[in-house]
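Then we have chain A:
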Amino acid sequence: QEEPVRIAAIAPLSGPGAFDGQLAVEGMEAMVAIVNENGGVLDGRMLELVTYDDKGSPEEGVSAAKRAIEQDDVDVIVGGWFSSVALTMKEVTRDRILTIMTTSQHPDTTREGHDWLFRLNATSTMMSGAYSQFICDRMDLESIAFITINDDYGRLEVENYEKLLSECGIEVLGNEYYNKDDADFTTALTKLRAANPDAIYVSAINTAQGATIYRQIRQVGYRGTTIASAGNMNPKLVELSGPALEGVYSVSLFAPDSQDPELLAWVAKYEEMFDNEPSFIGSIGAQSIEVLAEAIDAAGTVRDYGELAETIRGNEWDTLLGNVTFDDIGQAEQNIYLIQIQDGKIASVN
Partner candidate 1 sequence: MTILSVNTLTKKFGGLTAVSDVDFEVQPGEILGIIGPNGAGKTTLFNMLAGSMQPTSGTVHLKGQNITGMRADRIARLGVARTFQITSLFPALSAHDNVRAATYRTKKTGWMASIFRTATYRAEEADVDRDAMAALHFCDLAGHADDNAESLSYGDQRRLEIAIALAAKPALLLLDEPAAGMNPEEGQRLVNMIRKIRDNGTSVLLVEHHMRVVMGVCDRVVVLDHGEKIAEGTPAAVVDNPDVIRVYLGREAVSA
Partner candidate 2 sequence: MMARFLPILAVAAALVLPLATSNTYFHHLLVLWMLYSLLALSLNIIVGYIGELSFGHAAFFGIGAYTAAILGMNFGFPGFPGLLMAGIVAGAFGFVIGYVALRIEGPQFVILTLGFGSIIFTTTNYWVDLTRGPMGISNIAPLGVGAGFELSSALDYYYLSLLLVVAFAYACHALMLSRTGRAFIAVRENAQLAASLGVDVFRTKLLAFVVATAVAGVAGAIFAHYLTVITPEVMSLNYMVAILIMVIVGGRGTIAGPILGALIYVGLLELLRATGALRMVIFAALLTVSVIFLPGGLVSLWRRFADRSTVRTARQAQVEAGE
Partner candidate 3 sequence: MLELRDINVSYGRRAVIHDLSITVPDGKVVTLVGSNGAGKTTVLKTISGLVRPTSGTIMFDGKPIERMEPHDIISTGVVQIPEGRLLFKDMSVAEHIELGGIRAHSGGRTEAERLAWVYELFPILRERREQKAGTLSGGQQQMLAIARGIMANPRCLMLDEPSLGLAPIMVDQLADAIRALNENGITILLVEQRVDLALRLADRGYVLETGRIVIEDAADSLLENPRVKEAYLGA
């Protein structure tokens, strides 16, 4: 029996980000199972996922990454849910190990060009380009207001959309920041409602906060359009938000009604293994494993990170979310789908 290829998955598994971290790790686990059932990589080496809890804290993320590299001697790292964790972790992994960041959306995660660092999720800048196009073209709005999480991700969102949406003539009537531990948004929403915008754009990564905001938008009596920020839609959020989310648009890398056979296989596996519903977060976790597995086979090595990184950059990968390529700084290019909540389900829109 050959040594398994050990993949460190670093994600928030306790504290406020725990649920999202759990979804990501579950997505990876399902894909690991699929790869292993198909014989693993490099002629028979199995994949083994080693999970680390970063508690959503950058300092913990650093410790986790150090442990993975220095103590547990893992082969590669995947993870990085919160941008701030991803940004700090990459200082530890720089030139030491190959890393695939999954969900973090901050452009800086890859901007500084670490040779062995990749990121799957579209940056918020990429997302906002596609999304604002849609908002301008199809939603017939004259004004908009934002409610935004106060972190680097949220701040960037506001910056991007204020610019892009103003350019197509939509007036921005206000923005309210909230903190990642806030639980009540009525004052901010009351204020936004009073400005009477045609739509409120909700930037929320955390599922619990998102659902609360969507519900409270209606509870303060706002009857205009709600727009959900890009890349943060998942079935749990839809379930929790109830009618408040009906008809709301978002964009995602994950088209839930895609008939891609790899996706179907993964969804089946996921449902077999876990209670949660397959989600975008899970699928992108799975994608990181899939790209890795394929690249390792193609490169014929795990530990020669230079070779492996070249291989990842130099090819197009066919994954459960469709085809992916990576640019010079390791940023993935992949399809972005427009989605809408219809009858309590996430559906893609053309």
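On the choice of candidates, all candidates are chains of the complex that A comes from, given by their letters.
Here is the rule we go by: a residue touches a chain if its C-beta (ideal position, glycine included) is under 8 Å from a C-beta of that chain, and two chains touch if they have at least 3 such contacts; residues count from 1.
Because the structure is predicted, anything quoted here is derived from the model rather than measured.
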{"item": "Touching candidate for chain A, same complex, options 1, 2 or 3", "value": "2"}
{"item": "Partner candidate 2, residues of chain A touching it in the complex", "value": "13-15, 51-53, 55, 57-59, 62-63, 66-67, 69-71, 83-84, 87-88, 91, 106, 108, 150-152, 155, 179-180"}
